[in-house]
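What follows is a short report on a single structure.
Removed from the display is one protein chain of the complex; every other protein chain stays in position.
Read from first to last, the chains carry the letters A, B and C; within each, the first residue is number 1.
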Amino acid sequence: MTKPPRLPLMTPAALQALMAETFPQSAGIGEIEEIHAMGAVVRHRVGPADLRPGGTLSGPVMMALADYAFYLALLAHIGPQPLAVTTGFGINFLRKPPVADLVARATLLKLGRRLAVGEVKIFSAALAEPVAHATVTYALPAPAGAHEAEQPWK
Amino acid sequence: MTKPPRLPLMTPAALQALMAETFPQSAGIGEIEEIHAMGAVVRHRVGPADLRPGGTLSGPVMMALADYAFYLALLAHIGPQPLAVTTGFGINFLRKPPVADLVARATLLKLGRRLAVGEVKIFSAALAEPVAHATVTYALPAPAGAHEAEQPWK
Amino acid sequence: MTKPPRLPLMTPAALQALMAETFPQSAGIGEIEEIHAMGAVVRHRVGPADLRPGGTLSGPVMMALADYAFYLALLAHIGPQPLAVTTGFGINFLRKPPVADLVARATLLKLGRRLAVGEVKIFSAALAEPVAHATVTYALPAPAGAHEAEQPWK
Partner (left out) sequence: MTKPPRLPLMTPAALQALMAETFPQSAGIGEIEEIHAMGAVVRHRVGPADLRPGGTLSGPVMMALADYAFYLALLAHIGPQPLAVTTGFGINFLRKPPVADLVARATLLKLGRRLAVGEVKIFSAALAEPVAHATVTYALPAPAGAHEAEQPWK
């Protein structure tokens, strides 16, 4: 009645090469630390542009990191389909992150043919507890040959 | 730099007595199965009112179960404060639940003085993978003696 | 470059008959007040089961009402397809609702072939400002004859 978790189809090195080719702006968002069954770990190196009033880090930087970590976990399991698109994203900020690197741990909760859903916990390198928790939904591109009506944005 | 997880202050039996007294309608939502550090497990026994077209279960029944499981996890850790109120709730439905009991596993991710945030995974008794994933935010009542301006709804 | 808003395909009376046939439990959730272009208005008559500690109304009752109002707005515009299913739902509670009827105003923001997205504002009959704001996402059933792989839950 239950299926075994799916294993990644792409290695970290293959994903990194794909990102360099199709999404070069991602270099500033995060670096792949780990790809594992149904998940990915991505590190954002903190920089001056991330700082915000009150000695904390930018919320949208955490949003971009969570979205990117989920995207990498997803592509690792469905293969190089850069046209997968975010359809829904939610985040709760849990603690004020100190000025330190951020590490996102993305987990796929559902990997269907049309939709993928998961959660991402964001940790600070300087704290044990998570600083933010996100949920992410992606629409998956139609298989080659499908009718245009199947494109996720329709 | 990190704090140990907080332990429950209330036993399952004490919580059940509190619910019977302050929230008798909860009997139809779920039964406490377990209270543990920063979490709770609550079972909803499936009944005819839960059935929906297509041989599946009501989404709002899963929402009510997730909210209740989080509420129990929260009260277990802050003590009998029935005036804690949900301020935000989000849920992603992952798989079509078969007609079987539902089990919600709630985890507190943050337990502050004014806000508590957590996640709830809902499982079907007939599937290994979760059927829904929820996030919940509660505003906590002001401590006794606080100024009226501190009430969560203000 | 822009399309005119779609008009409803079903009248309130036709929707009510469909609900009585396919979803009889909905009678306790709400009554259709209005169907208009890209929207629906649904009233929940408050009853003793809705009351909660502190003289307020159940959050999950508001969730069920928001989901149902969106479902009616959707079916009014796509026709009788009861197998459309909620895939995502989020709600923010804005004000403590007094003990009075609730009125949900659902608006379709996107009506695609595979996904529909909208928002619902919930008002109290006793207040001018909304008491809750919800967002809802539904997956739409595949057209007749489509391959099983197109079902929303896959």
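Quick notes on this one:
By definition in this document, a contact is a pair of C-beta atoms (placed from the backbone, for glycine too) under 8 Å apart; a residue touches a chain by one contact, two chains touch by 3 or more.
Quantities reported herein were computed from a predicted structural model and do not represent experimental measurements.
Considering the full assembly, A:Val85 is the residue among A:Val85, A:Ala100 or A:Ala126 that touches the omitted chain. Counting the whole complex, the residues of chain C in touch with the unshown chain are 1-3, 88, 90, 92, 94-95, 109-110, 117, 119, 126-130, 133, 135, 137. Touching residues on chain A toward the chain that is not drawn are 22-23, 25, 29, 49, 52-54, 56, 58-60, 63-64, 67-68, 82-83, 85-93, 95-96, 153.
Where chain B meets the missing chain, the touching residues are 87-88, 90, 112-115, 137, 139, 149-150, 152-154.
Quick note on the criterion: only the chains that are shown with their structure count from here on.
Each chain gets a centre from the mean of its Cα atoms; for chain A and chain B, those two points are 27 Å apart.
Remark: chain A and chain C have CA centroids separated by 31 Å (rounded to whole angstrom). Once the centre of each chain is set as its mean CA position, chain B and chain C turn out to be 23 Å apart. Shared interface positions of chain A, defined as residues touching 2 or more other chains, are 88, 90, 137.
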